[in-house]
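Shown here: the complex without one of its protein chains, the others still in place.
Labels A, B and C are assigned to the chains in the order they are written; within every chain, residues are numbered from 1.
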Amino acid sequence: MTHKIAILGASGYTGAELVRLIAQHPNMEITALSADRKAGLSMAQVFPHLRYLHLPTLCKIGEIDFSQIDMCFCALPHKTSQEVISALPSDLKIVDLSADFRLRDPADYKKWYGNDHAALAQQGEAIYGLSEFYRDDIRTARLVAGTGCNAATGQFALRPLIAAGVIDLDNIILDLKCAVSGAGRSLKENLLHAELSEGYHAYAVGGTHRHLGEFDQEFSALAGRPVQVQFTPHLIPANRGILATAYVRGDAGVVHDTLCAAYAQEPFIEVLPMGEVPSTRHVRGSNFCHIGVVADRIEGRVIVIAALDNLTKGSSGQALQNANLMLGEDETTGLMMAPLFP
Amino acid sequence: MTHKIAILGASGYTGAELVRLIAQHPNMEITALSADRKAGLSMAQVFPHLRYLHLPTLCKIGEIDFSQIDMCFCALPHKTSQEVISALPSDLKIVDLSADFRLRDPADYKKWYGNDHAALAQQGEAIYGLSEFYRDDIRTARLVAGTGCNAATGQFALRPLIAAGVIDLDNIILDLKCAVSGAGRSLKENLLHAELSEGYHAYAVGGTHRHLGEFDQEFSALAGRPVQVQFTPHLIPANRGILATAYVRGDAGVVHDTLCAAYAQEPFIEVLPMGEVPSTRHVRGSNFCHIGVVADRIEGRVIVIAALDNLTKGSSGQALQNANLMLGEDETTGLMMAPLFP
Amino acid sequence: MTHKIAILGASGYTGAELVRLIAQHPNMEITALSADRKAGLSMAQVFPHLRYLHLPTLCKIGEIDFSQIDMCFCALPHKTSQEVISALPSDLKIVDLSADFRLRDPADYKKWYGNDHAALAQQGEAIYGLSEFYRDDIRTARLVAGTGCNAATGQFALRPLIAAGVIDLDNIILDLKCAVSGAGRSLKENLLHAELSEGYHAYAVGGTHRHLGEFDQEFSALAGRPVQVQFTPHLIPANRGILATAYVRGDAGVVHDTLCAAYAQEPFIEVLPMGEVPSTRHVRGSNFCHIGVVADRIEGRVIVIAALDNLTKGSSGQALQNANLMLGEDETTGLMMAPLFP
Partner (left out) sequence: MTHKIAILGASGYTGAELVRLIAQHPNMEITALSADRKAGLSMAQVFPHLRYLHLPTLCKIGEIDFSQIDMCFCALPHKTSQEVISALPSDLKIVDLSADFRLRDPADYKKWYGNDHAALAQQGEAIYGLSEFYRDDIRTARLVAGTGCNAATGQFALRPLIAAGVIDLDNIILDLKCAVSGAGRSLKENLLHAELSEGYHAYAVGGTHRHLGEFDQEFSALAGRPVQVQFTPHLIPANRGILATAYVRGDAGVVHDTLCAAYAQEPFIEVLPMGEVPSTRHVRGSNFCHIGVVADRIEGRVIVIAALDNLTKGSSGQALQNANLMLGEDETTGLMMAPLFP
């Protein structure tokens, strides 16, 4: 059976990445692509690398007949997303890639995003889309909220450790190195090649990055008490990739064992041998996450490093993985391609 | 039926690219991987991005039982390749990615490569591996010689025009912009990131690049008389891609029509609408070649631009395409993946 | 004596480059910096790399007392520049970096830029700012028009050859490879790091690039008859640099001798030994232009390659060189810094 797919917001990077992935999926067919400001254009005009595919012309959301759609990926900006989704048919299966349904508590949402949530009903039913940890809920969900790409990377490094109680919850530092496609196709001076290339810097320093809302929610729930991490992202002159360097306290051997056990059956999460470290270049374009553990020279200090591709495992690959679960497909279908190196 | 595959010289970039592609092929299984200096290592140690695959340990060529192999890809350096291939079973199907069997005339080989050819019998039977133009011969070939990556790009732009006699044969200039992976995994100062990044230059200027041997052979054969092109490659700070800017003389409309007609049925060659130009970023990681045609402001001058990924369509993708033909598979099997952008 | 300097349009890349250079000049002092949309900001807010300098706050043009200014650099967009300059005091020494005063014939201006020229008087008095060739006129000029950066590079490669009549005037092809800062600090999708990095393409193909107006004007004047070149620029993923590969017809030895003779006394133009080729990385951040000559394998064909930094020798360095001439300073003052490599 072929699932009919709609992608809303197809003119951004995550939209293009969804098309790249779904084009290889044996049981999915792209039926509708929306992009309000680019409606009427072909996808080849917006993304020439997709010109070999026979894709529907970009349209406005209102032009889509959702009764014919089996799965709707929503790759719209946050805030727009909640407005759009609340107006879609209430039985339509949706994977949302925006930030709008990640936080369960409306007060948390307002704290991090500044506005009242405009789709409380949908917020209430949404499942947090970190596939490896919410798999069972996702299978039966109608609406899945894709995670932040930074939030996913940090959680892959830390969730099993917090759940198992093997690290000190009050001493967790996440230093992230993020490639530029995570900022989207937005026209900002600091994203220009001439500005970004050959230089790098920290941003949203001091605990202001919105993905902290997800860390707080998820880590506190896991621990059964409030957990706050320090989180400093850095913008790196590369197109794809997130490298999370987590500084934690515990026993390195136990940390490594805990991660190995947690991910032993996971097709996409690879824990490297003790002492080895991952590189973003070895997961580029793939749905894999590589995790390394190293003991620091200071007793009781451990460095856990996770690497993934922000557009694939960090957003669109995760979205497809969730859609597979929701549609009864094998979770890995269309997602086992090799990384592109060099 | 699953074809058993051996890759000789698996520790280089074209070897890794072959593994990446074959891993997605439904009817191929990698049975042996050789890398003389790295024998005994796992592929994951040499190429950590391939660690998710269950691959044979790297071995020496002598350890392979070729009676169990259906197709052997040979990704060795030139000169080594002819020595190795002349000692392989004479009925083994081989796609060679080196330069050793591209030139049909031993004198041409000596002229461009400096040494006498050590495998004249195999040289005699080898078919030139430009799939789109030697398809029928490749289907029944035992030994196929993969083309040079620059040679492939230039030929995609020019072969139909020379064959149709629609351009001036004495006024062809090929200005190529080549990404660095084409130079292989070789330890040279000018390939270091600190040397190459943020700068670019021409190399092998004036007609000394060895791929000219292929241009001379192929274009002269097509034209039925000697044809010499000017060819200047430039090294660009990017990892994958070749952009060939061809300056020719003729009528732009006729040139475009001729290319459109020649490639109308080709799954991997896309001729863009008149006046549009390709970019390497839109073919990265894929087996596609994009071609654009623009009329110059000077009457009778035309610019033809071709873009492809040197590691995929320029070498390993081409090799797999040829192997598909030789094994009776559909030519496109395992090769229809989308480019990776951004 | 210290010359008081104003820079109009100081918030763009050429403005910042002017500040970088003038900061090292022993006899210049920056007295006013304008940037209409950023008026009121400090230069450190707009360009943090300049924060160590004590610079005037950015202001609106109208706030500058030009009676106190000895030299005004105008780094405004074309069309704005002619409007602003026509309203400035008629005895103010000006080096304009825009395209507005490069073309002497108003009809040529309209042909390439689309609008009628709004400052015909100033256009009439402006001197074309290619320092090495208009040095004497520049010394006494009031208004100097900085050249296009591509136009400068092509002319350094070709002017002596056209002037000496040693190349075929009807067979000149200029294939340029241009770094991205030449496009300015403009917010366009194709200038984003995620779009540009790791890919490259041709643009303004077929004779539509406006710098052709300069080539036509200058080469025709030199030759004493109309000369049209083919010119195809390519956008390269690097921040600074232009590499011009010129395909010409003549005798390589004569071409090399002619260039050596023409530039023997020039402090900034270096002709490399016969057969050597330049790289943009070896002129980055400097006011040097390196030129190489190679004979092609085809008799009578020659490749001439020129490399310079588009922001320095291609615009702001040239501007300072011209200002030195206009102010009676040594032409090289403040400009002999080494390239930055790596």
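Keep in mind that, in the parts below, a residue touches a chain if its C-beta (ideal position, glycine included) is under 8 Å from a C-beta of that chain, and two chains touch if they have at least 3 such contacts.
Source: prediction; values computed, not measured.
Chemist: So which of A:E29, A:E83, A:D116 or A:E198 would be touching the chain we can't see?
Modeler: The one listed residue touching the chain not shown is A:E198.
Chemist: Check the options A:I7, A:V166 or A:I305 and report the residue that touches the missing chain.
Modeler: A:I305
Chemist: With the missing chain put back, one of A:T245, A:T258 or A:N287 would touch it. Which one?
Modeler: A:T245
Chemist: From the listed residues B:L92, B:L191 or B:A221, report the one that touches the chain absent from this view.
Modeler: B:L191
Chemist: Tell me which stretches of subunit C touch the chain missing from the display.
Modeler: Considering the whole complex, subunit C reaches the absent chain at 13, 16, 19-20, 23-24, 47-53, 181, 197-198, 239-240, 270, 278-279, 281-286, 288, 290, 311, 336-342.
Chemist: Would you write out the residues of subunit A that touch the absent chain, in ascending order?
Modeler: 173, 175, 177, 194-203, 205-208, 212, 228, 230, 232, 234, 236-241, 243, 245, 247, 275, 277-282, 284, 292, 294-298, 301, 303, 305, 307, 342
Chemist: Since one chain isn't shown, list which residues of subunit B touch it in the complete complex.
Modeler: Subunit B touches the missing chain through residues 13, 180-181, 183, 185, 187-189, 191-198, 237-239.
Here, only the chains that are shown with their structure count from here on.
Chemist: Of the chains shown, whose Cα mean is nearest the mean of all protein Cα atoms?
Modeler: That would be chain B.
Chemist: Approximately how many whole Å separate the CA-defined centres of subunit A and subunit B?
Modeler: 36
Chemist: Compute the distance, rounded to whole Å, between the mean C-alpha positions of subunit B and subunit C.
Modeler: Comparing mean C-alpha positions, subunit C is 39 Å from subunit B.
Chemist: By residue number and range, which residues of subunit A touch two or more other chains?
Modeler: 13, 181, 197-198, 239
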